[in-house]
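A single protein chain has been omitted; all remaining protein chains appear in their positions.
Order of writing sets the labels: A and B. Residues in every chain begin at 1.
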Amino acid sequence: MPVSIKVEFLGGLDVIFESQRYHKLTVPNNEDESPIILKNLIDYIVNNMISDPKDVEVFIENDTIRPGILTLINDTDWELEGEDQYELENGDVISFTSTLHGG
Amino acid sequence: MSDVQICSRCKAQESVTVSRKEAFCKPCFIRFVSGKQRKQMSSDKFKLKFGDNFEVERVLFPISFGSSSIVLLDILISLINEQLTNPRAKLGFDLNILFIDDTKIERYENELSTLISNLKSHYRTEDLPIKFTILDINSFVSNKKLLNKILINPEYESFRLNEKTEKYEVKELLNACANRASKHDLLQLITKSLILDFARANNLSTILWGHNMTTLAEEVISLTVKGRGSEIYARLTDGEVDLDEGYKVENIHPLRDISKNEIITFIELQDLSKFTLLPAIRPINLMNKQKTINEVVSGYYEVVDHEYDNIVSTVVKTGTKLAEPVKKFHGNHCSICSSKIYNEPKDWLRDITYTSNKGPQNEIELELFNDWKELNQNLLKELDNPNNKPIDMCYGCIVTISSSNKAALKWPILEERKSKDDILAEFIIDDEED
């Protein structure tokens, strides 16, 4: 089943998402029917939500979320939830916050 | 196309390389690099000795079979050959080469034995007064030392607990490490400790380190990142360093003015690559998280050195200007790496790290707390074991050990601080005398 979740881009990260901080979206099923994980969401964001390809490197580095971006799964540090292997559930709130912008 | 460039030194031969904006032919480049080494080793004690009344300087040269140490080996052998041409004089110094054999731990693409036989036939070492020793890295966990389990409690106090173990090897010791970075840190500690113990056991009073300018700059930043900033002065300063209770060693870095690129050129021009050990793992193929601290720093220099002038030499110069933070030393040595402890790390860490006392606040939380307590009784007991003996630990070792799997780290520690006899007794030497 596809999952419906909320995604937030904070700490200035919204600039690469047409200045839209909050998004509701549905991640489609994987072709091989495997569970939908956070990695699938990241791919979905890169393929469907970043309009300017040059901006991808603001979000991704070496195939994962760029160091300096804080990723929270329902307000919990993603490091405690298995990082990009976390299995998404309906109603999850995933937030990405840049920690790098000016103090 | 473009004109052939003439060597700017001899103004005769065609140049083969450009370094520091100067064109060099092969002989002039080799002379240029050797000249840098001669400058660092210009003391009388390395010069030819005449008459009978003299002391021969006993020199240790630890090699890793990396490019830099092979270049230094090449230069030192040509220096010895040059000195040997004078029949009326005696060789200025006694060269002891030491390789800490880590081939059981690190994977290499080529065979050590092949390298050594290549080396012996190329330099005809059997005719030279050089002593070559290969020391198995596992001698670090020899029988004479007691294996201890190392514990650090939440208050940053460290303890050791004696362990009865049949046979233990460095490889197992490193298994406790969380990642390659920590593993590399421990390996560095082990190698350094073996080199210094070897120097001490054999009365070697000078150590020639093979580092070049780039690897020294790498050390400055890496030591800083590992919380070992206080050790930079000892690593970078050439001259006498007091190792332990009056035991002094003179450190020299003969290649400290030569950059990594110049080392690579030297290797190419002299065709020395056949003598270098090639690590099977290349940092360039690794994800950032799999790299060691040193590899990240070294990659950084590779990138910025193209764009900004003199970063590497600036870092080395800065490191050389540092001194021992004597005011922060209160007489304690680290039980793990034996270095002096500055700025009492457990107090420092306690000052900046607070542990919350917001315990369970409702029925559910209390229930969870009790479940946890039941499951973790062993862990709590372990920290309260009356046989735990407090030890001193430096900041750098607290960092390395905290990032490892705490329950599994074992380390050989002597009951008392080492005497020279202890050290001598530890060595089971696989001697390769020529």
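The rule is short, and it goes like this: a contact is a pair of C-beta atoms (placed from the backbone, for glycine too) under 8 Å apart; a residue touches a chain by one contact, two chains touch by 3 or more.
Rule of thumb we're sticking to: contacts and distances are computed from a predicted model.
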Which of the following names does UniProt give to the chain that is not shown: "GPI transamidase component PIG-T", "Cytoplasmic tRNA 2-thiolation protein 1", "Monothiol glutaredoxin-5, mitochondrial" or "Cullin family profile domain-containing protein"?
-> "Cytoplasmic tRNA 2-thiolation protein 1"
Out of B:Leu48, B:Leu112 or B:Leu322, only one touches the absent chain, namely B:Leu322
Of A:Asn29, A:Thr76 or A:Asn90, the residue that touches the missing chain is A:Thr76
Out of B:Ser19, B:Ser64 or B:Ser403, which is the one that touches the chain we can't see?
-> B:Ser403
With the missing chain put back, which residues of subunit B would touch it? List them for me.
-> 179, 181-182, 220-221, 223-230, 232-233, 288-289, 291-293, 296-297, 300, 303-304, 307-311, 314-315, 317-319, 321-328, 342-343, 345, 348, 351-361, 364-366, 368-369, 371-373, 375, 395, 399, 402-403
Sites on subunit A contacted by the missing partner chain, in the whole complex | 10-12, 15, 67-68, 70, 72, 74-77, 79-80, 95, 97-103
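Convention: only the chains that are shown with their structure count from here on.
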Distance from subunit B to subunit A - Cα centre to Cα centre, in angstrom | 42
